Structures are given as C-alpha cells and as structure tokens.
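Complex shown without one protein chain; remaining protein chains in place.
Naming follows writing order (A and B), and every chain is counted from residue 1.
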Amino acid sequence: MKRLLILVSICLVAPVAAQTSLPPAPYADRQLDDPQQEAAARDLMEELRCLKCQSQSIADSNAPMAGDMRSQVREKIAAGESPEAVRSWLVERYGNWVSYDPPIASVVTWPLWIAPIVLLLAALWLARGRFRKPKDGE
Amino acid sequence: MIAETGLIALWLAGALTLLQFILGAVGLRTDREAYFAAIRPVAIAQGLFVALSFLLLIWLFLRSDMSVKLVAMNSASVKPLLYKFAGTWGNHEGSMLLWVTVMGLAGAFIALFERSLKTRTLVATLAAQAFISLGFYAFLLISSNPFERMFPVPADGQGLNPLLQDPGLAFHPPTLYFGYVGLSVAFSFAVGAMITRDVGAAFAKAMRPWVLGAWIFLTLGITAGSYWAYYELGWGGWWFWDPVENASLMPWLAATALLHSVTVLATRDGLRAWTLMLAVVAFSMSMIGTFLVRSGILTSVHAFAVDPERGSFILALLALYIGGAMALFALRVGTVKEGSRFELVSREGALVANNLLLSVILALVFIGTLYPLFVEAITGDKLSVGPPYFNLATGPLALMLVAVMAAGPLLRWRRDNPRTLLNRISIPILITAASLFALALFTTGMSILSLLGMGLAAGVAIASFAPLWKRNLRRTPMHTYGMVIAHFGIAVALVGMASEASFTEEKLVAATPGDEIVVNNWKLKFEAIEPVAGPNWTALESRITAQYGDGALHPINPQNRMFAAAQTQTSEAALLTRWNGQLYVVLGDGDSEGRWQIRVWWKPFVTLIWYGGILVALGGLLAMVGRLRRGYKQRKQREFAEAML
C-alpha cells in the first residue's frame, strides 16, 4: 500500500533524490515562436499521456521523460507535421494508451463514441410513456 | 485513557446501531408499537456515542499523542494546529470514523425532528440507516481501528503528505463526506418507503431537505476541490476529468437530478419510481466514488489513500447495500403507481428533460471513467479516455441542459402553451443570439462549445431572474430566490469555463533575475530568488512584481517548497486575483547558468467558475432554509388547527 502511495505521489511532489542531472530537451519548456504552431502543440500535449506520471498529460507533468516528449512534439510541429500525424506517430509506438482521445474508428473504442446517442435514445424511450397527450382533457 | 474511552464509545455506538436495526426490523415484522417508540431514543444515543468517539480522536490529534498509531502515522508535533485538527480525517481510519459520525448524527436528527412521515416509514428509514452504518462500524472495529496503540511510542510522527497541508484540503474531504452521508439518508428514506410502499408527497417532503443539504455540500466540495487542484497542482487547469474528479462529479449529477425529481414528487406526486431509483443511484455513486478513490483500481493524481484490501471491504458493502436496494426496487416498485401524468410542455416536462439529460451525462461520465478498466479486463488493451472524449460527449448535452434550465422555471405545472412560453423567453433568446453574434464577430480562437456556452450563459443569466418578473418580491417564497440564485450561479460558472478555455494566455521562460516577462497586458519583473522558511518547510521563493498596464505594482512570489519530515519538494504557485481574471505564476527548476524556469498564465474571468459554484451552493442554502421554515410554519398551523378542534 505504502508503495502504491509513493508511486502516485512521486509525480506531484518530486523526491529530493535527483532522477537525471541532464537539462531537459531543448523544446521541453520553450515555446515555439509561431503562436499558431505553439497553440497546436499545446492542444496536442494536453491530450498526450505521460508515461511516467500516468495520470497527467505531458503538458502538466514534471517528469524528464514528459519534457522530452514535449520537445519532440514541438519540434515535429515546428517542422510542419500536423498534430494528428504526431499523435499517430506516438500511438504507433505506445498504443492508444498514450492519447487521451480514444479513436472513433477502432473496434475497441467505437462503443464509447456512440454511447451518447444510444443513451439519449434510451432516455427518450424510457420517458415516452410519462406524458399525456395535449388534448386528453383534464 | 482517551484512546480507550474513544474505542469503548465506538463499540457502544456500534452495539446501539445493531439494536436500532433489530428494533426496526422486528418491529416492522411484528407491528409492535413499543418497538417503534424505542427506536428514536436508540438512534439518538447512537449518534451521541459515535460523536463522542470522534471528538476524542480529534483531541488525540490536537495533543499529538504519538502512542496512538494513527496519530503517529499521520501527524507530527511541529505541524500547525489547523493541520493537526484536519489530520484527524486526513487518513483512512479517521475519515471512516467521520463518515459514521455524520451518519449517526443524521440518524439522531431524523429521530428528533422528523414528524410528518408515517411512523412505519420512519421506522423503516431508521432501520435502513442503521443497516448502512453497521457495515461501516464493522469496517472500523474489525479492520481499521483508529484508536490502536503503538509500542514503542515513536519520538515524533511521520507527518502529513505535504500536498495535503493546505487549508482548502483540510476541509474538502469532510465537505464531500457530508454530501455523501446526506445522500445515504435519502437512500434510507427511499428504502424505507419501498419497504412500506408509502411513496408520495409526504415522503418526498421529508426526503427533500436531506437531498438539498447533501447537494449543497457536494457543490461546495467539488467547487473547493476544483480550486484546490487549480492552485495546488500548479498546472493551471481546474478540471482534468481524472477518475477521482469524476468520482466526485457523479454523485453531484445524480443528486442534482434527484433534487429536481423530488420536487415533482413533492408538488405534483409524479415520478415516483424514478425518484426512488435516483435516490438509490445517488448513494450508489457516492459509494462507488469512495471505492474508486480508495481501491486504486484506476490511476489518478488524487489517489492519496489507496489500499486494495480496504477497497474489497468497500466493494462488499457496496454489493450488499446497492445490490439489495436494487433488488428491492425490482420487487416493490411494480406495485408503486407512477403517479399523476402531465403534458410534454409543462414544468414537469422540463424537469423530466432535466433528469434525463443529467442521467445521460452521468452515465457517460461513468462509462468513460470505467471503460479502460473494462477493455483491459476483456481484451488486455490499454487505453486512455480523457478530456477530449468527456468534453465532446457531455458538453453538448450540458448546453442543452442549461437551455432547459432557463425555460423550465417559466413553465406552468401540468400543462402550458408552447406559444406563451416562447413569448416569455423571447428576451433571453434575443440576448443569446446577440451575444453569439458579437462573440463570433469580435473574438478569435473560441471553440464552438465555448462560443455556444458563453452565448447561452448570457441569455440564461437573464432568464434565471425571469421567475421574479412581475412578482411581489417581498412575498416571493425564499426557495424561489434560492432557485434563481442557483440557476444564475450556473450561468456565471459557465462564463468562467468558456472564458478560461478560450482566452487563457501562457508564457514559458527561462529567466534570470532582472528579466521581464510580458503576458497580455501584464508586465512581470523577475527581481530575485530568495530562501524562505515556514513552520515545517523551507523554500526557494522567486520575488516577482506584476504590473497591469500602467497600474500599481503587485508582488507575486511562487515557491519551491522542501518539506523536512517527508523529504519531498512541492511547487507552490502564486496567484494574483483581479476583477477580470487571475495571474498565475509557477516557479520551476533552475539551471546551471542561473536561469529559472518560470511559467505564467493570464486567465481572464477564471474565478467566475468558483464564484458560480458558490452561488449555486448559496441558492441551495436559501432553498433549504426557505423549505424548512415553511414546513415548520405549516406544521405549527396544523397543530394549532388540531388543537382548536
């Protein structure tokens, strides 16, 4: 139990013992000059999951690995790649786990995306008997 | 001796709870008045003993009695007094004791003050309440005794998780617990009503204050929790759709639906079965929430008290209570009549729409949260469901809900004319259209969801006051004011959310002292880095002054804190609140060349999110006070009339 607790809290409260003495990758904490590209990178980074601190996006995580991922994302966006291309580059390597946005066209995750419609229809069906027709009189 | 007294009080309270359950169960079966009469004092005594036990635990924490294992593990003698106090429930055992204490006190309260319910239903309710408490007593007394002693006595305690040392967090968990317990009372009422098949307006009126109370606490708890996450975690976000956050949102969604359906039941005697089901679901969600947080089966940033063993205990209780209640529902509700019907365009119609939308949102949050667990169990695939899914799946439904919220209070009960409704909401519709047009014209970079949200919020803010239109304001009942303020609060929060999502500006810089950082109209001057010391930590603090335009200079000093006891480091963000937004600064690590990583956000109108939340809770409070006062007056009048006869 103790171990689990430590594992989780390590991401928020950094242990004093250092992980790596090396400075972060160039674009880990440096914004791109083009505000539009930076915004695109930013939006993408918020949807990518950190491998070390697994309940944070790489945008939020202080883990060195997350910094390296941020740098890669920014560099690729700066090189003109589309955010979706960068996302699928990572998904190819780490699986769907790495993206907070489950794909629609996947055998495993399409039920998630039709759930809102199915549930809404079910709700309407459930409510159908509840109403009286307007002209029923009192 | 304090610890032993506390334990004895806890055992006594547990025994009284057992007695309360037996009296209720046997009494209902044999229909004996004597049993019915005895259950009230037993419930009151139970509440008193468990409260005594909890007070003694608080005392142990305040005295820093390290011979008690729980204190030694979760407190330290140098800790500020507030955190010694809050440390009582900042751990598993203490929080469970707090839970049964609030439940016990709630039972005592019902026994003392509930007069309008039929005796049999009241007895069944108290028995159900005792049955739920019993599980928690068993949990505490068998596997998590908070008063356990420790030998040898350690010189000092291990301290609290530094992240939890924060005034917001000291009161966040108890607030949620009050909410959960309030829902447990609503659940007990529902079970009691299902047992005696007595579902009607009186039952709804007896249950309503508890639902309202629970809902107020849940609203406050979520608002405070969101603000805590916002400034303590230092990422500038206020909602992450993290499993633990979802676990706190789900009971709130269910309670909100229940609050509205119970009104239909109390006023129009409709939606009987649905209200019962919602009461069961609302409590299920708070139990499931507790389970998800404690069991650690989902990865979360907020998981502080993870323990699979305790998780299985909670799961067993969950199966017993919720499974039992749902079986009871299936067996009994067939004989409960659905109650009076109504037309589609009517107040009830709007409330049904509210309930269905809330239920669908609840289901989506639930499915989204647990989906990765399901998939991994079945196919072994790992996947993540996060903000992109939740925002897209629930956002449009939430906007529909807000639109219904604007129109609902303007409708008449039972039946209304669609055309006159359109007349009544023409002004809000015009305002929504105008603001949508203005936003689309004058702003850039707003997502469709934010744009619609902001436009809708403008109309809803006006519409929420419409129920007061052309009314004698002094004779308007207090609960109507409550509703108006709560609905207005939703609009306020919505503006904050949309603004934060659309207009936040961020700057990341590696700065040396003397550097200037510009964000929006703000100029920040990084003056120096200095060490500072607190009661149980030391920190590096960056001295920064911020200036808006040519305005005054404001200090804003984020820190990197080192906690001596736990050998850990946390980042303390610094916030500067202005009427039109918040400046948010985080100090990162320094590099070998003397540069410091500084992260700055300007978040226009972000505070409206939490002000909105507070308004919603305030509206709830007004409604509750108004309802209770009215109920009291009506009872007095009835008693007077009876006395006259």
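Simple rule for what comes next: a residue touches a chain if its C-beta (ideal position, glycine included) is under 8 Å from a C-beta of that chain, and two chains touch if they have at least 3 such contacts.
Definition applied: contacts and distances are computed from a predicted model.
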Protein name, per the UniProt record, of whichever chain is missing from view ("DsbE family thiol:disulfide interchange protein", "Dihydroorotate dehydrogenase", "Peptidase" or "ABC transporter substrate-binding protein"): "DsbE family thiol:disulfide interchange protein"
Touched by the hidden chain, restricted to displayed chains: A, B
Sole residue of A:32, A:51 or A:78 that reaches the chain not shown, by the stated touch rule: A:51
Chain not shown: contacting residue from B:315, B:421 or B:529: B:315
Residue among B:55, B:202 or B:326 touching the omitted chain: B:326
Positions on subunit B contacted by the hidden chain, ascending: 273, 277, 280-281, 284, 288, 291, 295-299, 308, 311-312, 315, 318-319, 322-323, 326-327, 329-330, 333-334, 338, 370, 373-374, 377, 382
On subunit A, residues whose C-beta touches the chain left out of the figure: 7, 18-22, 24-26, 51-52, 54, 64-65, 68-69, 71-72, 90-95, 97-98, 129
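Convention: only the chains that are shown with their structure count from here on.
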Approximate Å spacing (C-alpha centroids) for the pair subunit A, subunit B: 25
Subunit B residues within the subunit A interface of the complex: 161-163, 233, 235, 237, 240, 242-243, 271, 296, 299-301, 303-309, 338, 341-345, 349, 352, 356-357, 359-360, 363-364, 367-368, 371, 375, 379, 381-389, 393-394, 397, 415, 445, 506-508, 510, 562-563, 566-571, 588, 591-592, 597, 599
Subunit B partner contacts - residues on subunit A that touch it in the complex: 1, 4-5, 8-9, 11-16, 23, 29-31, 39, 42, 46-47, 49, 53-57, 59-60, 62, 95-102, 108-109, 112-113, 115-116, 119-120, 123-124, 126-127, 130-134
